[in-house]
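Before anything else, here's the structure in question.
Take a look at chain A:
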Amino acid sequence: MTLSLLFYIISTLTIGSALLVVLNRNAVYSAVLLVFTFFNLSILYLLLEAYFLAVLEIIIYAGAIMVLFLFVIMLFNVGKEQVLPKIMSFQRAVSLFLLVIFFTGVSLFTIQGVQDLHQPAGSASIGNVTAIGEALFSKYLFPFEIASILLLVALIGTVYLAKRKI
Partner candidate 1 sequence: MATVVTSYEPTFWDKLYIPALFQGLMLTLKHMFKKKVTIQYPDEKHVPPEGYRGLHRLNKYPDGRIRCVACEMCAAACPAHCIHIVPGPSPWEEGKERYPVRFDIDLLRCIFCGFCEMACPEKAIELTEIYDFADYSREGLWIDKAGLLEIYELTKDKNFYDNSNEE
Partner candidate 2 sequence: MDLIDFIIICIKVVLVFAATMLAVMGMIYAERRISAFIQNRLGPNRVGPKGLFQPLADGLKFLMKEDIIPTAVNKPLYLLAPAMLLIPALMTFAVIPFGSSLTLFGRQISLQVANINIGVLYILALTSVGVYGIVLAGWSSNSKYPLLGGLRSSAQLISYELSMGLAIVAIVLMTGSLRLNDIVSSQQGHLFSWYVFKQPLAFLIFLIAVYAETNRLPFDLAEAEQELVGGYHTEYSSMKFAMFFMAEYANMITAAAFTVTLFFGGWDIPFVDEAAMGNWGALLSGIAFILKTAFFLFLYIWVRWTFPRFRYDQLMNLGWKVMLPLALLNIFITGGILTIIS
């Protein structure tokens, strides 16, 4: 019961802060709110008993990636709105369309779904370090390695773009 209540509170906070990330006009505020969203997400992972994922969410997204984002925002000193492009009516129509599709999908799932949303549903080992490690290095080894090669390529590309004379 308390867990359910916690779930609803946290998910409201998550959605609210995520919306604010998009609607906010100040880039630094958006970044900070995104960090807050990540924290809420990690609490949701905790409710699913996926402790490892919860901590990884904070270490990688909140602790490393968002710091870099904030770093870049601060370096360029993005002011209010000045770099935001004018929203075209075409884009607006497409985004509205996608939004409608998304919400119908979500509402369909919620209507059909029977279980409470936050239940671990018998997959308690999913957030386990050992389970994730074993899955990554046996069942999903190939996609894992492909992803790492992709990251390496991106890294080399960035270095090449940033530094012409190597």
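One rule holds in what follows: a residue touches a chain if its C-beta (ideal position, glycine included) is under 8 Å from a C-beta of that chain, and two chains touch if they have at least 3 such contacts; residues count from 1.
A quick word on the picks: all candidates are chains of the complex that A comes from, given by their letters.
Keep in mind that what you see is a predicted model, and the values were worked out from it rather than measured.
One chain among 1 or 2 touches chain A in this complex, and its number is 2. Contacts from chain A toward candidate 2 in the complex involve residues 28-29, 32, 35, 51-52, 55-56, 58-59, 62-64, 67-68, 70-71, 74-75, 129.
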